[in-house]
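With one protein chain held back, the other chains of the complex are shown just where they sit.
Moving on to chain A:
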Amino acid sequence: MGAAVDHVNPMGMSGGSAEGNDKSEGQRFSCKSKLTALVVDNGGVCRAIQTALLRSYGVDTQAVETGEAAVELIASGATFNLIIIEMLLPFMNGPETAKQIRAMGAQSKILGITGFFDERDQQEFLAAGADDFIEKPLSPEIVIPIIRELDN
């Protein structure tokens, strides 16, 4: 008899932490309230991964490629509990995007994120109204406490 095969994960990977979202263990952290998030990143890989991670916790997540698109979305009335913004966006950069979002009165939690952590970038982002600034990758260790905070 062959070993049982999980067609989704060939090796039926498990052994993840309870904080991760290892579906094969049946353990699933999920947000309690209806939370929404926006990912702002010019890279397709990061947009895809950050969106999937947030959605895996039940957060209704959208992604846009530019700061301008994010500002337009919010100007049109969309609201988000959490906005994750890449530092080095083309044209309008991360901090400038955060500044404009704050100027519109958005109360969202804004998380600045970057490929390379740099203290000057951190200062710029925080001064622009971001609540926090981290280096990629976006991890469960970062996201879960944020979701818990937003849930309460």
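Operating definition for what follows: a residue touches a chain if its C-beta (ideal position, glycine included) is under 8 Å from a C-beta of that chain, and two chains touch if they have at least 3 such contacts; residues count from 1.
We adopt the following convention: contacts and distances are computed from a predicted model.
Trainee: If you look up the hidden chain in UniProt, what protein name do you find among "Aminotransferase class I/classII large domain-containing protein", "AP complex subunit sigma", "Eukaryotic translation initiation factor 3 subunit L" or "Histidine-containing phosphotransfer protein"?
Mentor: For the chain not displayed, UniProt's protein name is "Histidine-containing phosphotransfer protein".
Trainee: Check the options A:Cys46, A:Ile84, A:Ala128 or A:Ile146 and report the residue that touches the missing chain.
Mentor: A:Cys46
Trainee: Just checking the interface: what residues of chain A touch the absent partner chain?
Mentor: On the chain A side, contact with the omitted chain comes from 2-3, 5, 7-11, 13, 16, 20-23, 42-46, 48-50, 52-53, 56, 86, 88, 114-116, 135-140.
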